[in-house]
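Just one protein chain is left out here, and the rest sit where they should.
Here is subunit A:
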Amino acid sequence: MPAEFPLAWALVFLPWAGAALLGFLPRERVAALVNIGVSAASFLLALLLLAEPVGVQGWTRLDALNLPLVLLSFLIGLTTAVYSYGALAAETLDPLRLRAFHVAFQVFMGAQALALLADNLGVMWVAIEIATLASVLMVGLHGTPAAIEAAWKFFILCGVGIALALLGTIILSLAARPVVGEEDALSWAVLREVAARCDPGVLNLAFVFLLVGYGTKAGLVPLHAWLPDAEAEGPIAISAVLSGLLLNAALQAVVRVKAVVGAHPETVPPGALLLAFGLASVLVAAFALWRRRDARRFFAWSSILHMGLAATGFGIGGPAGHLAGLLHMLGHSLAKSAVFFGIGAAVRLRGSQRIADLGGLCASYPALGWALVTGILAVAGLPPFALFASEFLLVTEVAATHPWVILPLGLGLLVAVAAKIHTLQLLCFGDPGPGTPPAAGPEKLHWPSLGPIWLHLVLALLLGVALPGPLRAMLGEAAGVVG
(Lines give C-alpha, C1' and ligand atoms only; values in the text may rest on other atoms or scores of the structure.)
Protein backbone atom coordinates (compact mmCIF):
# COMPACT_ATOMS: atom_id res chain seq x y z
CA MET A 1 0.00 0.00 0.00
CA PRO A 2 1.50 3.38 -0.96
CA ALA A 3 2.38 5.59 1.97
CA GLU A 4 0.25 8.43 0.60
CA PHE A 5 -2.98 6.47 0.80
CA PRO A 6 -4.93 8.30 3.51
CA LEU A 7 -6.05 5.23 5.40
CA ALA A 8 -7.08 7.30 8.42
CA TRP A 9 -9.46 9.35 6.31
CA ALA A 10 -10.76 6.21 4.61
CA LEU A 11 -11.67 4.95 8.09
CA VAL A 12 -13.61 8.15 8.68
CA PHE A 13 -15.36 8.35 5.35
CA LEU A 14 -16.24 4.68 4.91
CA PRO A 15 -18.73 4.78 7.83
CA TRP A 16 -19.99 8.17 6.68
CA ALA A 17 -20.58 6.82 3.17
CA GLY A 18 -22.34 3.91 4.83
CA ALA A 19 -24.48 6.40 6.76
CA ALA A 20 -25.46 8.12 3.51
CA LEU A 21 -26.38 4.76 2.00
CA LEU A 22 -28.34 3.67 5.07
CA GLY A 23 -30.34 6.88 4.86
CA PHE A 24 -31.90 5.60 1.64
CA LEU A 25 -32.61 2.01 2.66
CA PRO A 26 -36.24 1.61 3.62
CA ARG A 27 -36.25 -2.13 4.42
CA GLU A 28 -35.34 -2.67 8.07
CA ARG A 29 -33.78 -6.12 7.79
CA VAL A 30 -31.73 -5.12 4.77
CA ALA A 31 -30.63 -1.93 6.55
CA ALA A 32 -29.52 -3.87 9.63
CA LEU A 33 -27.52 -6.26 7.42
CA VAL A 34 -25.94 -3.37 5.53
CA ASN A 35 -25.10 -1.81 8.87
CA ILE A 36 -23.25 -5.00 9.82
CA GLY A 37 -21.56 -5.02 6.41
CA VAL A 38 -20.32 -1.43 6.73
CA SER A 39 -19.11 -2.09 10.27
CA ALA A 40 -17.29 -5.26 9.19
CA ALA A 41 -15.65 -3.45 6.28
CA SER A 42 -14.56 -0.64 8.61
CA PHE A 43 -13.11 -3.17 11.04
CA LEU A 44 -11.13 -4.86 8.29
CA LEU A 45 -9.90 -1.46 7.13
CA ALA A 46 -8.88 -0.66 10.69
CA LEU A 47 -6.85 -3.88 10.80
CA LEU A 48 -4.83 -2.50 7.88
CA LEU A 49 -3.65 0.25 10.22
CA LEU A 50 -1.40 -2.37 11.82
CA ALA A 51 0.73 -2.33 8.69
CA GLU A 52 0.81 1.48 8.44
CA PRO A 53 3.90 3.41 9.45
CA VAL A 54 3.53 5.28 12.70
CA GLY A 55 3.59 9.05 12.47
CA VAL A 56 1.84 12.25 11.46
CA GLN A 57 0.12 12.48 8.08
CA GLY A 58 -1.49 15.86 7.51
CA TRP A 59 -4.21 16.34 10.08
CA THR A 60 -4.07 12.77 11.29
CA ARG A 61 -1.56 10.75 13.20
CA LEU A 62 -1.11 7.11 14.04
CA ASP A 63 0.77 6.06 17.13
CA ALA A 64 0.79 3.34 19.74
CA LEU A 65 -1.73 5.25 21.86
CA ASN A 66 -4.56 5.53 19.36
CA LEU A 67 -3.97 2.35 17.36
CA PRO A 68 -5.32 -0.07 20.00
CA LEU A 69 -8.21 2.28 20.73
CA VAL A 70 -9.16 2.52 17.05
CA LEU A 71 -9.01 -1.26 16.59
CA LEU A 72 -11.13 -1.77 19.69
CA SER A 73 -13.62 0.89 18.58
CA PHE A 74 -14.26 -0.76 15.26
CA LEU A 75 -14.42 -4.20 16.87
CA ILE A 76 -17.08 -2.97 19.28
CA GLY A 77 -18.77 -1.15 16.41
CA LEU A 78 -19.01 -4.47 14.58
CA THR A 79 -20.29 -6.46 17.57
CA THR A 80 -22.79 -3.69 18.36
CA ALA A 81 -24.07 -3.78 14.80
CA VAL A 82 -24.47 -7.58 15.06
CA TYR A 83 -26.21 -7.23 18.40
CA SER A 84 -28.52 -4.51 17.06
CA TYR A 85 -29.52 -6.82 14.21
CA GLY A 86 -30.97 -9.18 16.79
CA ALA A 87 -32.31 -6.53 19.13
CA LEU A 88 -33.90 -3.85 16.99
CA ALA A 89 -36.98 -5.90 16.16
CA ALA A 90 -37.93 -5.63 19.83
CA GLU A 91 -37.21 -1.91 20.08
CA THR A 92 -40.59 -0.94 18.59
CA LEU A 93 -39.13 1.78 16.42
CA ASP A 94 -41.00 3.00 13.40
CA PRO A 95 -39.11 2.74 10.07
CA LEU A 96 -38.07 6.39 10.07
CA ARG A 97 -36.55 6.23 13.54
CA LEU A 98 -34.83 2.96 12.69
CA ARG A 99 -33.28 4.60 9.66
CA ALA A 100 -32.21 7.57 11.80
CA PHE A 101 -30.62 5.13 14.23
CA HIS A 102 -28.54 3.42 11.57
CA VAL A 103 -27.43 6.73 10.04
CA ALA A 104 -26.51 8.18 13.42
CA PHE A 105 -24.64 5.01 14.38
CA GLN A 106 -22.39 5.10 11.32
CA VAL A 107 -21.88 8.88 11.57
CA PHE A 108 -20.83 8.27 15.15
CA MET A 109 -18.36 5.54 14.14
CA GLY A 110 -16.70 7.78 11.54
CA ALA A 111 -16.45 10.68 13.97
CA GLN A 112 -15.05 8.36 16.63
CA ALA A 113 -12.30 7.24 14.25
CA LEU A 114 -11.49 10.86 13.43
CA ALA A 115 -11.46 11.87 17.10
CA LEU A 116 -8.96 9.12 17.89
CA LEU A 117 -6.78 9.57 14.83
CA ALA A 118 -6.69 13.37 14.67
CA ASP A 119 -3.35 15.07 15.17
CA ASN A 120 -4.76 18.55 14.77
CA LEU A 121 -6.57 19.46 17.99
CA GLY A 122 -9.13 21.54 16.07
CA VAL A 123 -10.03 18.55 13.93
CA MET A 124 -10.20 16.40 17.06
CA TRP A 125 -12.63 18.89 18.59
CA VAL A 126 -14.85 18.89 15.51
CA ALA A 127 -14.86 15.08 15.49
CA ILE A 128 -15.86 14.86 19.15
CA GLU A 129 -18.61 17.38 18.50
CA ILE A 130 -19.97 15.35 15.58
CA ALA A 131 -19.85 12.19 17.70
CA THR A 132 -21.76 14.03 20.42
CA LEU A 133 -24.46 15.23 18.05
CA ALA A 134 -24.90 11.74 16.59
CA SER A 135 -25.18 10.20 20.04
CA VAL A 136 -27.69 12.84 21.20
CA LEU A 137 -29.88 11.78 18.31
CA MET A 138 -29.59 8.12 19.32
CA VAL A 139 -30.33 8.87 22.99
CA GLY A 140 -33.50 10.79 22.17
CA LEU A 141 -34.60 8.26 19.58
CA HIS A 142 -37.57 6.81 21.43
CA GLY A 143 -39.11 10.24 21.90
CA THR A 144 -40.54 9.43 25.34
CA PRO A 145 -40.38 12.20 27.97
CA ALA A 146 -37.55 10.44 29.77
CA ALA A 147 -35.61 10.03 26.51
CA ILE A 148 -36.10 13.68 25.63
CA GLU A 149 -34.95 14.78 29.04
CA ALA A 150 -31.87 12.60 28.77
CA ALA A 151 -31.10 13.94 25.29
CA TRP A 152 -31.65 17.53 26.40
CA LYS A 153 -29.40 17.18 29.42
CA PHE A 154 -26.77 15.45 27.31
CA PHE A 155 -26.99 18.22 24.73
CA ILE A 156 -26.78 21.12 27.17
CA LEU A 157 -24.09 19.73 29.49
CA CYS A 158 -21.95 18.40 26.68
CA GLY A 159 -22.60 21.57 24.69
CA VAL A 160 -21.05 23.55 27.54
CA GLY A 161 -18.33 20.91 27.87
CA ILE A 162 -17.25 21.00 24.28
CA ALA A 163 -17.56 24.78 24.20
CA LEU A 164 -15.08 24.95 27.08
CA ALA A 165 -12.83 22.46 25.29
CA LEU A 166 -12.87 24.75 22.25
CA LEU A 167 -11.94 27.70 24.45
CA GLY A 168 -9.06 25.63 25.84
CA THR A 169 -7.98 24.76 22.29
CA ILE A 170 -8.04 28.44 21.31
CA ILE A 171 -5.98 29.39 24.37
CA LEU A 172 -3.51 26.59 23.62
CA SER A 173 -3.04 27.99 20.15
CA LEU A 174 -2.61 31.47 21.69
CA ALA A 175 0.14 30.05 23.91
CA ALA A 176 1.89 28.40 21.02
CA ARG A 177 1.52 31.29 18.58
CA PRO A 178 4.67 33.27 19.53
CA VAL A 179 6.99 30.27 19.29
CA VAL A 180 5.47 28.13 16.59
CA GLY A 181 6.50 30.12 13.52
CA GLU A 182 5.02 28.92 10.27
CA GLU A 183 3.91 25.55 11.54
CA ASP A 184 0.39 24.48 12.41
CA ALA A 185 -0.31 25.91 15.87
CA LEU A 186 -2.94 23.26 16.55
CA SER A 187 -0.93 20.19 15.57
CA TRP A 188 -0.37 17.96 18.57
CA ALA A 189 3.07 16.92 17.33
CA VAL A 190 4.14 20.55 16.90
CA LEU A 191 2.65 21.59 20.23
CA ARG A 192 4.52 18.80 22.02
CA GLU A 193 7.80 20.10 20.63
CA VAL A 194 7.27 23.78 21.34
CA ALA A 195 5.42 23.44 24.66
CA ALA A 196 8.60 23.89 26.70
CA ARG A 197 9.06 27.36 25.18
CA CYS A 198 5.46 28.54 25.66
CA ASP A 199 4.22 30.76 28.44
CA PRO A 200 3.44 28.42 31.38
CA GLY A 201 0.56 30.58 32.64
CA VAL A 202 -1.30 30.41 29.35
CA LEU A 203 -0.69 26.66 29.18
CA ASN A 204 -2.20 26.26 32.66
CA LEU A 205 -5.28 28.22 31.67
CA ALA A 206 -5.66 26.17 28.48
CA PHE A 207 -5.33 22.91 30.38
CA VAL A 208 -8.00 23.84 32.92
CA PHE A 209 -10.53 24.48 30.16
CA LEU A 210 -9.52 21.41 28.17
CA LEU A 211 -9.67 19.18 31.24
CA VAL A 212 -13.09 20.43 32.31
CA GLY A 213 -14.35 20.42 28.72
CA TYR A 214 -13.21 17.00 27.56
CA GLY A 215 -13.57 15.72 31.13
CA THR A 216 -17.30 16.43 30.84
CA LYS A 217 -17.40 14.24 27.77
CA ALA A 218 -15.34 11.57 29.49
CA GLY A 219 -17.88 11.47 32.33
CA LEU A 220 -15.53 12.74 35.01
CA VAL A 221 -17.04 14.25 38.18
CA PRO A 222 -18.27 17.02 38.64
CA LEU A 223 -19.83 17.32 35.16
CA HIS A 224 -20.86 13.69 34.89
CA ALA A 225 -24.62 14.16 35.37
CA TRP A 226 -25.52 13.60 31.73
CA LEU A 227 -24.01 10.13 31.52
CA PRO A 228 -26.42 8.02 33.64
CA ASP A 229 -29.45 9.57 31.96
CA ALA A 230 -28.03 9.22 28.49
CA GLU A 231 -27.13 5.56 28.98
CA ALA A 232 -30.52 4.71 30.42
CA GLU A 233 -32.34 5.82 27.26
CA GLY A 234 -32.29 4.99 23.58
CA PRO A 235 -31.55 1.59 22.05
CA ILE A 236 -29.13 -0.46 24.14
CA ALA A 237 -26.54 -0.17 21.37
CA ILE A 238 -26.09 3.48 22.27
CA SER A 239 -25.15 2.57 25.84
CA ALA A 240 -22.55 0.15 24.53
CA VAL A 241 -20.94 2.66 22.19
CA LEU A 242 -21.20 5.59 24.62
CA SER A 243 -19.47 3.67 27.37
CA GLY A 244 -17.11 1.75 25.19
CA LEU A 245 -16.13 4.35 22.62
CA LEU A 246 -17.06 7.98 23.19
CA LEU A 247 -15.67 8.13 26.73
CA ASN A 248 -12.38 6.70 25.48
CA ALA A 249 -12.11 9.30 22.73
CA ALA A 250 -12.66 12.12 25.23
CA LEU A 251 -10.21 10.68 27.75
CA GLN A 252 -7.63 10.22 25.01
CA ALA A 253 -8.02 13.93 24.19
CA VAL A 254 -7.43 14.80 27.86
CA VAL A 255 -4.34 12.59 27.96
CA ARG A 256 -2.93 14.18 24.82
CA VAL A 257 -3.32 17.74 26.07
CA LYS A 258 -1.89 16.66 29.41
CA ALA A 259 1.19 15.48 27.53
CA VAL A 260 1.49 18.90 25.85
CA VAL A 261 1.08 20.93 29.02
CA GLY A 262 3.22 18.54 31.06
CA ALA A 263 6.10 19.05 28.62
CA HIS A 264 6.69 22.48 30.18
CA PRO A 265 8.58 22.17 33.47
CA GLU A 266 6.99 25.21 35.13
CA THR A 267 3.30 24.54 34.63
CA VAL A 268 1.11 23.36 37.46
CA PRO A 269 1.62 19.59 37.06
CA PRO A 270 -1.38 18.56 34.90
CA GLY A 271 -1.19 15.02 36.21
CA ALA A 272 -2.12 16.21 39.71
CA LEU A 273 -5.30 17.88 38.39
CA LEU A 274 -6.21 14.79 36.40
CA LEU A 275 -5.53 12.64 39.47
CA ALA A 276 -7.87 14.82 41.56
CA PHE A 277 -10.67 14.57 38.97
CA GLY A 278 -10.10 10.83 38.69
CA LEU A 279 -10.19 10.19 42.44
CA ALA A 280 -13.31 12.35 42.84
CA SER A 281 -15.02 10.35 40.10
CA VAL A 282 -14.03 7.05 41.73
CA LEU A 283 -15.35 8.05 45.13
CA VAL A 284 -18.59 9.70 43.97
CA ALA A 285 -19.41 6.82 41.63
CA ALA A 286 -18.55 4.12 44.18
CA PHE A 287 -21.08 5.48 46.67
CA ALA A 288 -23.63 6.41 44.01
CA LEU A 289 -23.67 2.78 42.86
CA TRP A 290 -25.45 1.78 46.06
CA ARG A 291 -28.41 4.04 45.35
CA ARG A 292 -29.28 2.81 41.86
CA ARG A 293 -32.52 1.04 41.11
CA ASP A 294 -32.25 1.10 37.35
CA ALA A 295 -29.89 -1.47 35.83
CA ARG A 296 -28.71 0.68 32.92
CA ARG A 297 -28.07 3.64 35.23
CA PHE A 298 -26.16 1.36 37.57
CA PHE A 299 -23.73 0.38 34.87
CA ALA A 300 -23.53 3.96 33.61
CA TRP A 301 -22.32 4.98 37.07
CA SER A 302 -19.86 2.13 36.87
CA SER A 303 -18.55 3.74 33.66
CA ILE A 304 -17.94 6.96 35.60
CA LEU A 305 -16.02 4.90 38.16
CA HIS A 306 -13.87 3.21 35.54
CA MET A 307 -13.15 6.45 33.68
CA GLY A 308 -12.09 7.84 37.05
CA LEU A 309 -9.75 4.89 37.56
CA ALA A 310 -8.24 5.33 34.10
CA ALA A 311 -7.84 9.07 34.75
CA THR A 312 -6.13 8.22 38.05
CA GLY A 313 -3.71 6.00 36.15
CA PHE A 314 -2.92 8.71 33.61
CA GLY A 315 -2.75 11.24 36.43
CA ILE A 316 0.00 9.48 38.35
CA GLY A 317 1.78 9.07 35.03
CA GLY A 318 5.01 7.24 34.41
CA PRO A 319 5.21 4.12 32.22
CA ALA A 320 3.26 1.96 34.69
CA GLY A 321 0.57 4.57 35.32
CA HIS A 322 -0.04 5.16 31.63
CA LEU A 323 0.00 1.44 30.91
CA ALA A 324 -2.56 0.88 33.67
CA GLY A 325 -4.76 3.70 32.36
CA LEU A 326 -4.69 2.49 28.78
CA LEU A 327 -5.24 -1.15 29.68
CA HIS A 328 -8.10 -0.05 31.90
CA MET A 329 -9.74 1.83 29.02
CA LEU A 330 -9.46 -1.22 26.76
CA GLY A 331 -10.69 -3.68 29.39
CA HIS A 332 -13.53 -1.42 30.42
CA SER A 333 -14.77 -0.98 26.86
CA LEU A 334 -14.88 -4.72 26.30
CA ALA A 335 -16.46 -5.69 29.60
CA LYS A 336 -18.93 -2.83 29.86
CA SER A 337 -20.33 -3.22 26.36
CA ALA A 338 -20.72 -6.95 27.04
CA VAL A 339 -22.71 -6.18 30.18
CA PHE A 340 -24.87 -3.67 28.33
CA PHE A 341 -25.61 -6.29 25.66
CA GLY A 342 -26.66 -8.69 28.42
CA ILE A 343 -28.74 -6.10 30.25
CA GLY A 344 -30.36 -5.13 26.96
CA ALA A 345 -31.38 -8.74 26.30
CA ALA A 346 -32.74 -9.07 29.85
CA VAL A 347 -34.67 -5.81 29.56
CA ARG A 348 -36.15 -7.06 26.30
CA LEU A 349 -37.28 -10.31 27.90
CA ARG A 350 -38.64 -8.79 31.09
CA GLY A 351 -39.96 -5.50 29.73
CA SER A 352 -38.44 -3.36 32.49
CA GLN A 353 -35.01 -2.05 33.32
CA ARG A 354 -35.47 -1.79 37.07
CA ILE A 355 -33.07 -4.02 38.96
CA ALA A 356 -35.95 -5.32 41.09
CA ASP A 357 -37.82 -6.48 37.99
CA LEU A 358 -34.78 -8.15 36.47
CA GLY A 359 -34.09 -10.45 39.45
CA GLY A 360 -33.35 -14.14 39.14
CA LEU A 361 -32.08 -14.17 35.58
CA CYS A 362 -30.03 -17.33 36.08
CA ALA A 363 -33.16 -19.28 36.97
CA SER A 364 -35.31 -17.84 34.18
CA TYR A 365 -32.79 -17.65 31.34
CA PRO A 366 -29.67 -19.65 32.21
CA ALA A 367 -27.67 -18.85 29.07
CA LEU A 368 -28.18 -15.13 29.47
CA GLY A 369 -27.92 -15.21 33.25
CA TRP A 370 -24.53 -16.88 33.33
CA ALA A 371 -23.19 -14.65 30.56
CA LEU A 372 -24.26 -11.68 32.64
CA VAL A 373 -22.68 -13.14 35.80
CA THR A 374 -19.38 -13.43 33.95
CA GLY A 375 -19.73 -9.96 32.49
CA ILE A 376 -20.47 -8.30 35.82
CA LEU A 377 -17.54 -10.11 37.44
CA ALA A 378 -15.37 -8.72 34.66
CA VAL A 379 -16.74 -5.19 35.15
CA ALA A 380 -16.27 -5.44 38.90
CA GLY A 381 -12.55 -5.87 38.27
CA LEU A 382 -12.28 -9.38 39.66
CA PRO A 383 -9.66 -11.80 38.37
CA PRO A 384 -8.97 -13.12 35.82
CA PHE A 385 -10.28 -10.34 33.57
CA ALA A 386 -8.44 -7.36 32.11
CA LEU A 387 -9.82 -4.85 34.58
CA PHE A 388 -8.28 -6.81 37.43
CA ALA A 389 -4.90 -6.70 35.73
CA SER A 390 -5.10 -2.94 35.18
CA GLU A 391 -6.44 -2.21 38.66
CA PHE A 392 -3.70 -4.35 40.20
CA LEU A 393 -1.10 -2.50 38.17
CA LEU A 394 -2.66 0.80 39.17
CA VAL A 395 -2.79 0.01 42.88
CA THR A 396 0.80 -1.24 43.02
CA GLU A 397 2.01 1.82 41.13
CA VAL A 398 0.03 4.14 43.39
CA ALA A 399 1.40 2.40 46.47
CA ALA A 400 4.94 2.85 45.17
CA THR A 401 4.73 6.47 44.06
CA HIS A 402 1.76 8.21 45.75
CA PRO A 403 1.13 6.27 48.98
CA TRP A 404 -1.38 8.82 50.31
CA VAL A 405 -3.66 8.18 47.34
CA ILE A 406 -4.04 4.53 48.25
CA LEU A 407 -6.60 5.24 50.97
CA PRO A 408 -9.28 7.01 48.88
CA LEU A 409 -8.55 4.80 45.90
CA GLY A 410 -8.79 1.58 47.90
CA LEU A 411 -11.95 2.76 49.63
CA GLY A 412 -13.57 3.56 46.28
CA LEU A 413 -12.56 0.22 44.79
CA LEU A 414 -13.85 -1.80 47.73
CA VAL A 415 -17.17 0.02 47.96
CA ALA A 416 -17.67 -0.33 44.22
CA VAL A 417 -16.82 -4.03 44.11
CA ALA A 418 -19.22 -4.67 46.99
CA ALA A 419 -21.97 -2.74 45.19
CA LYS A 420 -21.42 -4.73 42.02
CA ILE A 421 -21.45 -8.08 43.79
CA HIS A 422 -24.64 -7.02 45.54
CA THR A 423 -26.28 -6.10 42.24
CA LEU A 424 -24.95 -9.28 40.67
CA GLN A 425 -26.78 -11.30 43.32
CA LEU A 426 -29.99 -9.32 42.85
CA LEU A 427 -29.91 -9.54 39.08
CA CYS A 428 -28.76 -13.07 38.51
CA PHE A 429 -29.46 -15.15 41.61
CA GLY A 430 -32.32 -13.43 43.46
CA ASP A 431 -35.86 -14.71 43.22
CA PRO A 432 -37.82 -13.52 40.26
CA GLY A 433 -39.85 -11.26 42.57
CA PRO A 434 -43.62 -11.12 42.85
CA GLY A 435 -43.75 -7.95 40.78
CA THR A 436 -41.86 -9.59 37.94
CA PRO A 437 -43.79 -9.94 34.71
CA PRO A 438 -43.99 -13.59 33.70
CA ALA A 439 -41.44 -14.76 31.19
CA ALA A 440 -42.80 -14.25 27.71
CA GLY A 441 -42.56 -17.80 26.50
CA PRO A 442 -39.34 -19.79 26.19
CA GLU A 443 -36.05 -17.98 25.97
CA LYS A 444 -35.56 -16.73 22.45
CA LEU A 445 -31.99 -15.53 22.36
CA HIS A 446 -30.01 -16.31 19.28
CA TRP A 447 -26.34 -15.95 18.56
CA PRO A 448 -26.56 -12.24 17.59
CA SER A 449 -27.47 -11.51 21.21
CA LEU A 450 -25.18 -13.87 23.08
CA GLY A 451 -22.26 -14.13 20.66
CA PRO A 452 -21.02 -10.53 21.12
CA ILE A 453 -21.16 -10.89 24.91
CA TRP A 454 -18.96 -13.97 24.97
CA LEU A 455 -16.61 -12.61 22.33
CA HIS A 456 -16.01 -9.49 24.43
CA LEU A 457 -15.55 -11.49 27.60
CA VAL A 458 -13.07 -13.88 25.99
CA LEU A 459 -11.06 -10.90 24.74
CA ALA A 460 -11.21 -9.27 28.18
CA LEU A 461 -9.99 -12.55 29.65
CA LEU A 462 -7.12 -12.72 27.17
CA LEU A 463 -6.12 -9.14 27.98
CA GLY A 464 -6.20 -10.07 31.65
CA VAL A 465 -4.31 -13.34 31.81
CA ALA A 466 -2.14 -13.49 28.75
CA LEU A 467 -1.47 -10.12 27.23
CA PRO A 468 -0.06 -11.03 23.79
CA GLY A 469 3.55 -9.96 23.33
CA PRO A 470 3.09 -7.51 20.43
CA LEU A 471 0.14 -5.86 22.17
CA ARG A 472 2.13 -5.54 25.36
CA ALA A 473 4.95 -3.91 23.43
CA MET A 474 2.47 -1.55 21.79
CA LEU A 475 0.91 -0.53 25.10
CA GLY A 476 4.34 0.04 26.60
CA GLU A 477 5.23 2.21 23.63
CA ALA A 478 1.95 4.13 24.06
CA ALA A 479 2.98 5.02 27.59
CA GLY A 480 6.11 6.53 26.04
CA VAL A 481 4.10 8.49 23.47
CA VAL A 482 2.41 10.58 26.14
CA GLY A 483 4.96 10.06 28.93
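As a convention for this text, a residue touches a chain if its C-beta (ideal position, glycine included) is under 8 Å from a C-beta of that chain, and two chains touch if they have at least 3 such contacts; residues count from 1.
Here is the rule we use: contacts and distances are computed from a predicted model.
Between the listed names "Hydrogenase-4 component E", "Molecular chaperone HtpG", "DsbE family thiol:disulfide interchange protein" or "Molybdopterin synthase subunit MoaD", the UniProt record for the complex's undisplayed chain reads "Hydrogenase-4 component E". Contact with the chain not shown here comes from a single listed residue; of A:I156, A:A272, A:A400 or A:V458, that residue is A:I156. Contact with the undisplayed chain is limited, among A:L186, A:L247, A:V282 or A:L349, to A:L186.
Touching the chain that is not shown, out of A:L21, A:A40 or A:V126: A:V126 (per the contact rule at the top).
Among the residues A:V194, A:A232, A:V395 or A:A479, only A:A232 touches the chain that is left out of the figure.
Annotation for subunit A: contacts to the undisplayed chain at residues 120, 122-123, 125-126, 129-130, 133, 136, 140, 143, 145-146, 148-149, 151-153, 155-156, 159-160, 162-164, 166-167, 169-171, 173-174, 177-178, 184-186, 199, 201-202, 204-205, 229, 232, 292-294, 297.
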